[in-house]
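If you scroll down you'll find the structure; I have some questions about it.
Yeah, one chain of the complex is gone here, protein chain that is, but the others are all in their spots.
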Amino acid sequence: MSSLIDLNDISYGYRSGQKVLDRVNLSLNADERLFITGPNGAGKSTLLRILVGLIKPHSGRVSAFGKVCVSEADFHELRCRVGFIVQDPDDQLFCPTVVEDIAFGPLNLGASRDEALAIVDEVLDQLHLRHLRDRITHELSGGEKRLVSVAAVLAMRPDVLLLDEPTNALDEENLERLEDILLGLPQAMILISHDPHFRRKLATRTLELRGGILSTRPAKKCSAAERAKAEVMEANPDANAPDNADASASASVKSSANPGAVPKPNTRPDISPVAGQA
Amino acid sequence: MSSLIDLNDISYGYRSGQKVLDRVNLSLNADERLFITGPNGAGKSTLLRILVGLIKPHSGRVSAFGKVCVSEADFHELRCRVGFIVQDPDDQLFCPTVVEDIAFGPLNLGASRDEALAIVDEVLDQLHLRHLRDRITHELSGGEKRLVSVAAVLAMRPDVLLLDEPTNALDEENLERLEDILLGLPQAMILISHDPHFRRKLATRTLELRGGILSTRPAKKCSAAERAKAEVMEANPDANAPDNADASASASVKSSANPGAVPKPNTRPDISPVAGQA
Amino acid sequence: MHIVDGALAPEVLIGGGVIAVAGLGLGLRKLPIDKIPATGVLSATFFVASLIHVPVGPTSVHLIMSGLAGLVLGWAAFPALFVGLLLQAVFFGFGGLTVLGVNTVNIAMPAVLIGLTFRGLVARSTPKVAAIWGGIAGAASIAVTTIFVAISLGLSGEGFIPAAKLVFFAHIPIMIIEGLISAAAVFLICKAKPELLRTDTADIAHEPAFDAPASPQTATTAHEASNG
Partner (left out) sequence: MSHLFGHDQPLGAQASSGTAPSFVGSFDPRVRVVAAGLFAIMVVALHQVEFAFGAFLVAFGTVFLTDLPLRLTLKRMAAMDGFIIVMLVMLPFTTPGTPMFSLFGADASKEGLMHAVLIGVRANAVVLMMLCLLSGLSPVALGHTLYRLKCPAALVHLMMFTVRYISVLHDEYHRLRMAMKLRGFRARNTFHTYRSFGYLFGMLLVRSLERAERVLDAMKCRGFSGHFPMIDHLEFKSRDVLFGVGFVALIFAFVLLDRMYVFAY
């Protein structure tokens, strides 16, 4: 089986009687950028938390890299290979300086101080963030914080990335920058986002979580403005090429049948508008 | 002069040498919904904080309702007429219960306890939030907190509203609800938002703050996806009526020449999808 | 660190209560109405500290961080820590009602004394040196607290004296760990937000020009608001 992560029949509720997740199945294949959408409080963040073992589901099974995860030790191992970028970068950056913060992950993985510093420099170069190295994390702008939090997770060399609403409160420039960075990364990812444009640009597959059920996103669920736009689109089908990612999502939720068939909208290597001081 | 609020040549920096705002001019007319955009850290929140006198600018003048504000007492008076809805509703809802929080403003304005309670009930009915009246603020959900913080400010019967990124982390339902509420309000507003769709729906004028300079937003600054869409629009100009708000922004920043000429995209009274328990 | 109801002699309970009331009075006097939000939020932070467990050898202990509270809040640490202890007593059953005064004195008094002693040193130093002073302050306030606890037990009966000694020695590892953690916290604060340590709460809010009415009048208006 080629899937990296598999969730089987996961059910969960914070209180008894509450069904945040109801027998949810999900599998992530290599090279996918899987989007999960759904209203506030649908349980998207909960799903990711269960995936990395921060919450134990009431029933169901999490497997990663071909191995079923049961104990806390299994999940610790999983967390060392799956990078989770949380919703608010302020929650992720707690060390005084950027270099210390990025080194935190490698140090936890057992790297020596010098090795950790070497990794920090490498990652900062990769994302063209060299100039932020010795800045105080707390004084970074919102966009810089977001990019540094991505760097901090990449420093652990994860095989899979999970991003929970990475575009919140980002301005358009930083948004484009983040999009470019994400498009340039080779890892498979699961992304949560309310932003249909971000989704359209990056998604290779989109699922919707609603009422505890995870399903392929229906095409018609959109607001008045989007509907108006959709009508315009229909009139000029050729005008907006990268926009059909949602439609090409495979019909079944567990789509391990055609993993590579979904076209990636864009695969240029990472290009960043800000020049690094390499 | 018909403008409600006027900023003249405002300059400010948090540290010496830093120029967050560089001789900024702004005037807000009655019936306007003025949007301010700009990258993270451009100084948008700073501008609003100067407007209500929480920060003293290094140079420049704030006038409101035809009167120049200088002393703390002037600004206190201004703050009683200008409602500021801050970025994080947790900062705004500091009272233990919803009813106390909404009554806080009216009590400060000199209302008696019974008058304040009457205002609370009226505002809650207006926003269809009656069922939240006796809830404890810190137990509300994120969306509920946002709506209550709007109610708390409306209870002061402000003449002008300032909203700093009101849509952050709201889902589509709550977003639409907020849009409906804002569209139904008669007050002039200044809104800060990164969300182009929200902007498009509500804005009567949009300004951009960048490098300390506030200017009318150039029409071409948009991402690839939006550009594609814009092209489509041009082909079918009638398909998407409320979308030309940006373009109709007056050319000069201080546009007191044609205050009433800007069309409001939508002026139906407040309709809310959730029924109150009145 | 909490002593429970029923252990101490009445004289100790009354003595503790009297000192606590005096300390609260002093602390509240240094707390003008517009500093209440800042103090309340910081008080909540120190309450949260008591929910943070760190490993010590094979077990784990919760943080106290009273030294840091003294450094950051000065005299206002007294009411701030009292509120935390009250909430713990009432809603978690930790400590008790009659010993609330003694417990407050035991924890808040060292915090205030140590905080006032080290505050100047921390404020004037570079982050690294400040971290060392902060560490010493963190460890010392726990040490003084355990001595106070030992004294309250010892005054209540001879039978408690060995227990009092045990309390002191059992807390030596905790002193070390509180010291280390305080040092790291002070280092971070010096880098990220030195204002937090440089001044006392009276100057924390960036806008001192706030013309609040005199507090006695305030209290009466507030009463009217609630009882009317």
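Order of writing sets the labels: A, B and C. Residues in every chain begin at 1.
Simple rule for what comes next: contacts are C-beta pairs under 8 Å (C-beta built on N, C-alpha and C of every residue); 3 or more make two chains touch, one makes a residue touch a chain.
Values in this document were obtained by computation on a predicted structure and should not be read as measured data.
Contacts of the undisplayed chain with the visible chains, over the whole complex, involve A, B, C.
The chain omitted from view is touched by exactly one of B:Asp22, B:Asp74, B:Asp90 or B:Asp159, namely B:Asp90. Within the complete assembly, C:Ala7 is the residue of C:Ala7, C:Leu26, C:Leu116 or C:Leu155 that touches the hidden chain. Contacts to the hidden chain, counted on chain C, fall at residues 2, 4-7, 10, 13, 24, 28, 31, 33-34, 36-45, 47-49, 51-52, 54-57, 60, 63, 65, 68, 72, 79-80, 82-84, 86-87, 89-94, 96-98, 157-163, 166, 177, 180-189, 192-193, 195-196, 204-207, 210, 212-213, 215, 218-219, 221-222, 225-226.
Against the chain not shown here, chain A presents residues 15, 49, 52, 54, 76, 79-80, 83-84, 86, 88, 90-92, 94-96, 104-105, 107-109, 138, 152-153, 156. Where chain B meets the chain that is not shown, the touching residues are 49, 52, 54, 76, 79-80, 82-84, 86, 88, 90-92, 94-97, 99-100, 103-105, 107-109, 113, 116-117, 134, 136-139, 152-153, 156.
Rule of thumb we're sticking to: only the chains that are shown with their structure count from here on.
Its C-alpha atoms fitted onto chain B, chain A is found rotated by 175°, rounded in steps of 5. Chain centres here are means of the Cα atoms, and by that rule the chain farthest away from chain B is C. Centroid to centroid, with C-alpha atoms defining each point, chain A and chain B lie 31 Å apart.
Multi-chain contact residues of chain B (touching two or more other chains) are absent. Within chain C, not a single residue touches two or more of the remaining chains. Residue ranges of chain A in contact with chain C, taken from their complex: 95-97, 136-139.
Interface residues of chain C, counted against chain A in their complex, comprise 187-188, 191-193. Across the complex, chain B is touched by residues 39-41, 87, 141-144, 165, 168-176, 194, 197, 200-201, 223, 225, 228-229, 231-233, 235-236, 239-243 of chain A.
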